[in-house]
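One structure, pasted below without further comment.
Complex shown without one protein chain; remaining protein chains in place.
Chains: A and B, in written order; residue numbering restarts at 1 for each.
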Amino acid sequence: MKSTRTGLAAAAAVLALTVSACGSDDGGGGDAGSGGDGGGDSIRIGIKFDQPGLGLKQGEEYTGMDVDIATYVAGELGYSEDQIEWVQAPSAQRENLIATDQVRLIFATYSITDERKEQVSFAGPYFIAGQDLLVRSDDDSITGPDSLDGKSLCSVTGSTSAQNVQEEVPGVNLQEFGTYSECVAALQSGAIDALTTDDTILAGYAAQPQYEGQLKVVGNTFSEERYGVGLKKGDTELCQQVTDAINQMFEDGSWQAAVDDNLGQAGYQPGAGNPPTPDECA
Amino acid sequence: MSAENVLFDAPGPRARLRHNILTVVGVVLLAAILWVVYRRMAEANQLEPYLWQPYVTDAAVWTSYILPGLQATLEAAAISMVLAGVYGLVFGMGRLSEHRPIRWVSSVVVEFFRSVPVLLMMVFFFYGYFARADWLSSTMAPLAAVVLGLTLYNGSVIAELVRSGVHSLPKGQAEAGLSIGLTPTQTLRSIQLPQALRAMLPALIGQLVVVLKDTALGTVVLYPELLTQGGRTLGSAYGNVIPAYIVVAVIFIVINYALTVVAGRVESRMKRKRRSAGGPQTNAMPGAPGGEGTMESSGVGGDNVQNIDATSR
Partner (left out) sequence: MGDFFSNYDILGAFWVTVQLSVLSAIGALVIGTVVAVLRISPVGVLRLIGSLYVNLIRNTPLTLLMVSSILGLTFILGLQISEQNTRNAYWWAVIMLSVYHAAFVCEAIRSGVNTIPAGQAEAARSIGLTFGQSMREVLLPQAFRGAIAPLGSTLIALIKNTTVAAVILGTAEAAGLLAQITENEGASLPLFFVFALGFVVLTLPIGIGITNLSRRLAVKR
């Protein structure tokens, strides 16, 4: 009996330890939440952490076009590079991150749509992307969705891009995976003929040193995605500041530099309509 | 019973020859498979040094991806296991309660959460609720979904373990408690549960393996656990998805195997203890006097057969 009680006490102690351990984690998370609306000495910006060429966390370094543009815009808002705190902004959580003040701005391949405008405001667009195809660089047989009939195509499970192509080209041989990087590996090995999603994401993979010279973006977009900067709904002042910064970026050539540095390695050129004219902040 | 010496005779000369041939065939077959895999990997350029080098030359591979991922996996598993233990005790006792409504409610809850795939629960809790909750930070939301899903499922399994553990005790234990004037609840709490819990220990460790493996489901809600960090994110950053997955698989296998071995050790130690103490032998073969009810983990004998719950990915 006695040993049982000691056992239970030990179990209770373990439980208390675990709870307090995650309690301290909670504290960190809570701080993160309230830090967003301060704006005094740092700014929290949401980006993708796993998208090469757009927003990629590599070790403690952040690289990509979204990162470069965000850094420039933050600079115009009066924040130096080391005052930026990067926050991961997965697609499903972007609206909530802004609504709950966990970040002030989001640069994360965030397409401006009317549906999203009900929850957040957008500055921009700062880039016009479109659904495109990534193929091996020695493959000239695929020029657009029309030439996909009978080809092996890869996309992410249930994604809009996969559904679009399936509707347009019913004869396509579709393989779906959980992430794009799995598709890229399959494409590189020759087992898949093409990968489809936004051309920016595709260009990001093609530009990775590991795939140097092996992959190319077809450059025949068949949809329009207007990437905007997500911010708190109704914050017209911030929207205006961001829009001004983006306009200035177009003018002084830093926008072009951000695109070329991050996506240009494999010969990718932004599609028609770039650089775009930002919408009015209303 | 040790299978080896009971199931077959000591081999004679002809049988020994046959065994030797089988041994050679087995070894050759294994080696051939490994060789083909190696050749094909090389042909598909998956053995190129630049894909594997980061694991040696770039410390960030470990410090920014694999170790934080491992930490997140262990964290989620530890919290879930503790909460599942509490949940399992509460609902296990609920199913043993003398009050019919409590029994009924507990049974419905346990049976429901045992039937729903953990993956669906995580997706549901995350997209349906936590991702939109304004009181939860964005990094905590996936953790909450993972922990809740794992707790509800594994807690329900533990509740069943508690119930079967108590049922497997000799009737005399409960009768003794009642006869000295304890209420049924007191009997359950101070006599039956402590014994059942001890008998459950190996099965509980086995369940820990399930929890650990199931944290990998968290990848669908972007919880930065080992599979997400060491596989997907690392694979994206370094363009080496396939090597990344191989490394992650090896880490999972090593950890889970170690846990399985621990579970086996605990069980055999407990068996020894019980035998020397001459206490009730729940591990006796069914049919042996007194060995009426057998727990899931008892009567199983053999080495490490704890991890018998397949619900995990």
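The rule we apply is simple: a contact is a pair of C-beta atoms (placed from the backbone, for glycine too) under 8 Å apart; a residue touches a chain by one contact, two chains touch by 3 or more.
Keep in mind it's a predicted model, so treat the numbers as computed, not measured.
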#### Entry: Residue among A:42, A:160, A:236 or A:269 that touches the chain left out of view
A:160
### Query
Where the complex has a chain not shown, which of B:19, B:171 or B:272 is the residue touching it?
B:19
### Message
If I consider the whole complex, including the chain that's not displayed, which of B:166, B:191 or B:217 touches that chain?
### Response
B:217
### Task
Write down which of B:32, B:59 or B:253 is the residue touching the left-out chain.
B:253
### Those residues of subunit A which, in the complete complex, touch the missing chain
152, 157-160, 162-163, 173-178, 182, 185-186, 189, 191-192
### Message
Touching the absent chain: which residues on subunit B qualify?
### Response
1, 3-4, 6-9, 11, 15, 19, 22-23, 26-27, 30, 36-37, 40-41, 44, 46, 111-112, 114-121, 123-124, 127-128, 131-132, 209, 213-214, 216-217, 219-220, 227, 231, 241-242, 245, 248-249, 252-253, 255-257, 260, 285-287, 294, 296, 299-302, 305, 307-313
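Here, only the chains that are shown with their structure count from here on.
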### For subunit A paired with subunit B, centre-to-centre distance based on mean C-alpha positions, whole Å
35
## Note on the structure
Given the complex, residues on subunit B that touch subunit A span 44-46, 50-51, 58, 60, 63-64, 75, 78-79, 82, 85-86, 126-127, 131-134, 136-141, 194, 197-198, 219-220, 222, 232-233, 235-242
### Partner subunit B, residues of subunit A touching it in the complex
1, 4, 7-8, 11, 14-15, 18-19, 21-22, 25-26, 29-30, 32-33, 49-52, 56-60, 87-90, 92-93, 95-97, 99-100, 102, 178-182, 184-185, 188-190, 205, 208-211
